[in-house]
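Below you'll find the structure I mean.
Here is chain A:
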Amino acid sequence: MTPTLQFFLIVSAALFCIGLLAALSRRHAIFILIGIEMMLAAANLNFIAFWRFGARSPAPIGVMVVIFSIAIAAAEAAVGLAMVIAIYRHFRTTNVDQFNRLKG
Partner candidate 1 sequence: MSVGAFDQIFIHLKQWLLSPLAGRVPGWLLQIVSSLLNIAVLLGVFLTLFALMSVLERKILGRMQNRYGPNRVGPFGLFQPVADGIKMLIKEDIVPVSADKVVHFLAPILVAATAILALGIIPYGRNMTPFVIDGGILFFFAVGSTTELAVFMAGWGSNNKFSMLGAMRAIAQMISYELPLIIAVLPVVMIVGSLNPDRIVLAQKYYYFGFLPHWFVLTPWGATAFILFFVSGLVESNRTPFDVPEGESEIVAGHMTEYSGFKYATFFMAEYLGMFAVSGLAVTMFLGGWHPPFPFLAFIPSYVWFFAKLSVLLFTFIWVRGTLPRIRVDQMMNFAWKFMLPMAFTCVISSAVWYYTGHRLLAWFWSFAVIAVVYIVLSLFLDTRRKFTPRTYRFAE
Partner candidate 2 sequence: MNTVAFAIIAIFTLTFALAAATNPRLMHAALSFAAMFVGIAGFFFLLGAEFVGLVQIFVYVGAVAVLIVFTILLTRRETQPHHGFKWGGVIVAGAVFAGLLWAIIKTSAVSIAAPLVKALTVKQIGEVLMTQYVWPLLCVGVLLTAALIGALVLVMEDRSER
């Protein structure tokens, strides 16, 4: 049997929940960013799956959204990692449990 849309949605839901797991349970700042990137990737997969299985309009809307989403995710990863480096220089640790003082 060929894969229906449900298979792709289940895989992308699993990917989203694994990303949520990484973002919620890891205590290293970079891993929380990795979890966020995973959630974005799961959403992209959802977009492309719906574009493929849905009614075809002349414009490839799903593909366009994903292209812009990839670009924006890359920009967000760059800024997030720059912030992690800046915070590390101040606190000398990347454990998010210890980012509990606002005094700079």
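Everything that follows uses one rule, which is that contacts are C-beta pairs under 8 Å (C-beta built on N, C-alpha and C of every residue); 3 or more make two chains touch, one makes a residue touch a chain; residues count from 1.
How were these candidates chosen? In short, all candidates are chains of the complex that A comes from, given by their letters.
Not measured: the values here are computed from a predicted model.
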Looking at 1 or 2, the one that touches chain A within this complex is 2
For the complex, give me every residue of chain A touching candidate 2. 1-11, 13-28, 30-31, 33-35, 37-38, 41, 44-45, 48-49, 51-53, 56, 59-60, 62-64, 66-68, 70-79, 81-86, 88, 92-95, 97
